[in-house]
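As you look at this complex, bear in mind that one protein chain is not there, while each of the others sits in place.
Entry: chain A
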Amino acid sequence: MSASALAHHDGPPADYLSDSTVASWLLTTDHKRVGILYMISVTVFFAVGGLIAGLMRLELMTPKGDVLATPDSYNRMFTMHGVIMIFFFLVPAIPSVLGNFLIPLMIGARDLAFPKINLLSWYVYIIGGLMGVWILIFGGIDTGWTFYTPFSTMYSNTMVVTAAVTVFITGFSSILTGLNFVVTVHTMRAPGMTWFRLPLFVWSHYATALIMVLATPVLAISIVLVGLERLFHVGIFDPKLGGDPILFQHLFWFYSHPAVYIMVLPGFAVISEIIPCFARRPIFGYRFIAFASVAIAIFGFLVWGHHMFVSGQSMYAGAVFSILSFLVAIPSAIKVFNWTATLYKGSIKFDTPMLYALGFIGLFTIGGLTGLMLASLAIDVHVHDTYFVVAHFHYIMVGGTTMAYLAGIHFWWPKISGRTYPELWGKLSALLVFVGFNLTFFPQFLLGYLGMPRRYFEYRPEFQVLNVMSTAGASILAVGLIMPLVYLLLSLRQPRNAGPNPWGATGLEWQVESPPTTHNFHEPVLVTCEPYLYSPEEAEREYAHVQHVHSS
């Protein structure tokens, strides 16, 4: 901390990337640099998780098991895929990369409330990640990312305890990030930045952070119990000794349903910034969107039982959880309607971030509607643990979170790196991702409805056509996802040509140079107006003379 602060006092302000020694990165407390550290690491994990997914799709091309030798190795594959993608990519991606980078900039602060804890959260994440890789190499785990008992505690002969420790550790990284965000939003806002002048990005992250702080400890405790049961056989989940395997499901889903909102609320955050910018209109229903985020955070805690309709819980419990699940869809729908209303009569520019954002809205809507189908007791009994569920959560989590992450990376890349990227390639990647995604996952709805169970390594021959489509889609998706990696990295070789505000966006982060300096702002910030003051009348004119450097 002191070195960079001193540099700030003495010389002219340097941008946050200027000190390039390894030590300066590994010891940094600058929220922007921690964001970059996370960006590199989530990308690596995404690549590993994606590679495993590719292998699984290859395996599923034919009805017989041929690529991955044994069913056992297939089980280890999908478990690692799930664990890596959820705990090491989806949960940290948007909050820890974009949230870390942007929240202080957006509220006019010089850093997060606890810069050292922020760095600590990255190290904790990396330790968890290394253990995950260790598991992958030395044996794997075959319980599925949900660690259901009694399989995980009594029958599985894989590295369950190590995996439990891994998830436990990684959870702390998430708690620390959440804690930092909540406190930052409370105490670090610049004068004039009232709660209702906060960008919706910040509101969403605030809600996410609350879930992280409240739900993650419950996961931690349930996973410790699994470890204890396995090591010492204390009987907490074993009916013979008075325990109850369903207890684990209650504890697990009490975390993990809210956790799905940890993954998707930050996606909402990104979309709420991009839509008004490229429609050149103030966002419609600002307060509704803000409150909807908090409402989702609260209601999310009440619906865990919809994962347990077929676990033998009482019919009444099932009915109550079903109704509550319908309620939680309301705030999500509010958001979608507000984005659509913002687009309505806007003068829309279809730049790359906007394409990704529109893709997000489409895919998320499909995922959400199928969520409602699953929340209806009767339908769920039919499609539970089939590919229908797989398609549902991939639409939400890949179609939602991953699309939003890519939208955000493209939108803020000029701010983060100071460079623009080739717009044509960007658009092409957005298109490929969208097409590839639908081709991969839409057939899975059909497969599930026809009765193909999830987590199977062989299937009946009549399912092959749809499976081949899905695998073909996956390869298109892969191309679409690798492209940004290439052209964004290549763009780093250009001179810094982005300018402070390439999109003509409102928001404090666009008023500092790209890339920003170490303590963000040179002068005290005073906020005097609402966010999203895009004027539709001026939109066209404004677009004409904004420095819009595209190197396509």
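To be clear about the criterion, contacts are C-beta pairs under 8 Å (C-beta built on N, C-alpha and C of every residue); 3 or more make two chains touch, one makes a residue touch a chain; residues count from 1.
Throughout what follows, contacts and distances are computed from a predicted model.
Between the listed names "Aspartyl/glutamyl-tRNA(Asn/Gln) amidotransferase subunit B", "RNA polymerase ECF family sigma subunit", "Citrate lyase subunit beta" or "Cytochrome c oxidase subunit 3", the UniProt record for the complex's undisplayed chain reads "Cytochrome c oxidase subunit 3".
Among A:175, A:260, A:275 or A:361, the one in contact with the hidden chain is A:175.
Touch with the chain that is not drawn comes from one residue among A:165, A:228 or A:450, which is A:228. Residues 1-2, 5-6, 8-9, 109-111, 113-115, 117, 175, 178-179, 182-183, 186-188, 213-218, 220-222, 225, 228, 232-236, 239-244, 247, 251, 254, 519, 521, 523-524 are the ones on chain A that touch the missing chain.
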